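Omission of a single protein chain aside, the complex is shown with its protein chains in their original locations.
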Amino acid sequence: MTDTRDRDDVRRPPARAPRILGFVALKLGGGALSLLLVVVLGFFLFRVLPGDPARTMTRSAPVSAEQLAALRHRFGLDQPLYVQFRDFLGNLVRGELGTSYTYNRPVAELIGERIGPTVLLVGTATVLAVLLGLWMGTRAAWRHGGSADRWFTSVGLTLWSVPTFWLGLLLLMAFGVGVGPMPGLFPVAGMSSPDVPPGVLPRVLDVGHHLVLPCVTLVAVIHAQFMMVMRSSLLEEMGEEYLTTARAKGLREDLVRRRHAVPNALLPTVTLIFLHLGLVVSGAITVETVFSWPGLGLLTYEALRVPDLPLLQGTFIVLAGSVIVMNVLAELLYRVLDPRVRAS
Amino acid sequence: MTPVLDMRDVSISYRAGGGLRRAVTDVSLSLEAGQTLGLAGESGCGKTTLALSVLRLLPRSARVEGEVLLGGRDVGKLTWGGLRAVRWAGASVVFQGAMHALNPVRTVGDQIAEPIRLHSAERVPTAVLRARVAELLEQVELPVERRDAYPHELSGGQRQRVMIAMALACEPSLIIADEPTTALDVVVQSQVLTLLRNSVARRDVALLVISHDLSVLANTCGRLAVMYQGELVERGRAERLVTSPEHRHTRALATAFPIVGDVSSRRVGEGERSGGADTPRGGAASNGALLSARGVSVSFTDGARIRTRAVSGVDLDVCEDEIVALVGQSGSGKTTLARTLLGLRRPDAGGVSYLGAPLAHTGGGLRAFRRRVQLVLQDPTGALNPRHTVYEAVAEGLRVHGDVVNEGERVRAALEAAELRPAEEFLGRFPHELSGGQRQRVVIAGALVLDPRVLVADEPVASLDATVRGEVLELLLGLRRERGLSTLVITHDLGLAWSIADRVAVMRAGEVVERGPVEQVLTSPEHEYTKALLAAVPVLTRTVT
Partner (left out) sequence: MTTNPPSGNVRSRRLAALADSWRVYRAERGGVLGLAVLVCAVLLAVLAPVLTDSAELDVTGVDASALRPPGAQHWLGTDESGRSVLLLTWWGARMSLLVGAAAAVLSMVIGTVVGLTAAHFGGWVETVLLRLTDFFLVLPALVLAIALSTVLSRGLFTIVLAIGVTSWPQTARLVRAQTLTVETRPYVERARALGGGHGHVLVKHVLPSVLPLVFATTTLTVASAIIAESTLSFLGLGDPSRISWGAMLKSAMDTGAVTAGAWWYLLPPGIGIAVVVLAFTLCGRALETVLNPRLRGGAE
């Protein structure tokens, strides 16, 4: 029982604009808080948790006490913790993420070089997976229990159960190296060949050629998630009474679906898609590792093998931070798209 | 003249499990242009199934026998294309619970325009469409600007108006209204019914109204038909059916909604009124009040951080051995006041006292209070944990208070007191194995087991079927007679207050606007609001004797 339901004679005040501003402020504030949490977590994980980061970094090599002390001094580890955190924050604000231990170059610079390829891979894969997943989910839900539903669901679930990197290795072996009489169709590593003829088009085609296998791997694994979300969201809508209204009006089944059911099911799906962006990024790390795709994932892998803590810290903050930023954007977008959320 | 709707020996069954379940058996009825027919019956009697069969909107598992002729054409034999053409243009529907019947993500104007566009032979220019939507909104007395609103931005009554505008859009020859006013307030309900009645009268449209509430139908329709367990048991002109019902089920439906002002429908006898002084149990405050509120104010903070005051400065007493009715529309703050009286919510200002002592909000004082003042909720299905047996549900109170001496004995006694006899038969059952009335009795037994002095009953019969309502009300009166148990009944239903209460308090927008003995307040109200409420109550056209 709601006690605050308005009565018929009460008109709602048209106080929409300030509410939207408030909402945007709230979401931006929340996003800022999350980013701060990422930074604190990044500091805590790589400076505090290891006890002595210098020892962690050098655990694969024998070092003398003097070398360790020099290392500690270089990374500011001999300072009190709060000083370290203050310096860390100050550097961050200036866009500095410290110096890589292995590359001996600024972390921010390394990340800047690698961010493009990751955006290309993750972006392409996400767009393809979303389109494929939404289409398949709609088909599956509308003919609930039909053959398309059964096929999509079983194939989707199976692909979802496969580790991304393993699927990548298989594709690499089958289509990169080649099996038996079949030669390798796609490049096995990197994102460009050294012997590309000059000109924009050949270079784009070359990158596209390199992109196929990593992208297919990523799409194959993540589209299933989007499909299942769309499927259950649409199934939920299908029992709703407004669809009976639409049918009673004389709408054809496909119009009932396109005009009424799908728009309602799509909205919650959009938020869930963005919530799953973290999964795509996780998948990208292993795919980049398998295909030596020169992005942030591969950089992370290179850093964790040493382990190069400043570099890892940098990739952690950038990857986690960008996912959070994307989510805030998604929530703002959702607000624009869904009239129910818009007014409440 | 061909009837608009002609149903001949219609039987409908659902495939369920392995077999068939009959929902409607051999129903025949016909309706001509300009006629209005009310179809009455309790939930589950098959009336909605029958209505949906007119446009072949039943789920695939349904099987329809007999003929449904719409404008002389058999709906069952139409092709899909033919059927789509008839839908909405031939007959339209005002669905129950307009919140879910409207698409939440499209504007109402868009949804009203949709069937017009769909059923026009050629493209309708946007300007024409907009003008038509504006015209329709005007007819249902909604401001034209509301066409750009989304369903959730409208109140329940406004949504129902949108549904009516939508139903009128293609100028059908038949409108089916399925529980068009359920979940609406009395005042809004009468507005919507008037609108519906006028809309069809102006156009010579046939109207089929379906409801569980006989008084709603009697107010809207010329003829009535009563359904019971899938069959039509009685039909006739509305006045005749209401004043001299023949079938016992029709009688039950008619008496379930008592008439305010009609002495015969008052269940409180002379002898038992205000007899508290004869059997004092002692301890009452100086003015005789068991439970009283003084200057109680409660406010909420909603999601947008806007404070709304639900209750402001209310005084209310529940004395020994009396039934007090707190009457108000939804949103009037009556439920919030009840929660505050029970100590489930803290007031911002003012206070609640029991036997003259202020109510403690923590610890032992509150627990002792909770034994003496008990709550009975509106929806007995929700009020019982589906995983607990009747025994556990009734014993819960004792266990909470660590009072487990003779538990079994006391549980049985409480069940018997709530007239669940023999108690043994009910102890091991789960809520889903009981009927609605039995569940409400279990809830009452769960309160009685703690031997309370006051029951706070929030809409105790609102979700019960007509036939069961009377029995549960009788139980409340009986408990008062036998145990001197006082009850505060919270209700939107003036008829209910009339039938069982001694005193009534009318609440509006968080304030008590009028109070006094039931006979006085409900027969000669002083406050404008009480008068408005009384005027809006659908009154059966029976003359008061």
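Going in written order, the chains are labelled A and B, and every chain counts its residues from 1.
In this text, a residue touches a chain if its C-beta (ideal position, glycine included) is under 8 Å from a C-beta of that chain, and two chains touch if they have at least 3 such contacts.
Because the structure is predicted, anything quoted here is derived from the model rather than measured.
Asker: One chain is left out of this view; which of B:Val263, B:Leu344, B:Ala357 or B:Val404 touches it in the full complex?
Answerer: Answer from the full complex: B:Leu344 touches the omitted chain.
Asker: Can you name the residues of chain A that touch the chain not displayed here?
Answerer: For chain A, the residues touching the absent chain are 30, 33-34, 37-38, 41-42, 45-46, 49-50, 53, 56, 144-145, 157-158, 160-167, 169-170, 172-173, 177, 179, 188, 236, 275, 277-279, 281-282, 285-286, 289-290, 300-301, 304-305, 307, 309, 312, 315-316, 319-320, 323-324, 327.
Asker: In the complete complex, the non-displayed chain touches which residues of chain B?
Answerer: Against the left-out chain, chain B lists 342, 344, 366-367, 370-371, 374-375, 377-379, 382-385, 387, 389, 391, 396-397, 400-401, 424-425, 427-429, 433, 443, 446, 450.
Criterion: only the chains that are shown with their structure count from here on.
Asker: Using CA atom averages as chain centres, what separation in Å is found between chain A and chain B?
Answerer: One centre to the other, that is 49 Å.
Asker: Where on chain A does chain B make contact in their complex?
Answerer: 1-8, 10, 12, 19, 22, 240-242, 244-252, 259-260, 263-264, 267, 338-340, 343-344
Asker: For the complex, which residues does chain B have touching chain A?
Answerer: Counting only chain B, the residues touching chain A are 55, 57, 83-89, 92-93, 95, 97, 100-107, 114-115, 118-119, 150, 152-153, 155-158, 166, 185, 187-188, 191, 300, 302-304, 308, 310, 329-331, 333, 335-336, 378, 458-459.
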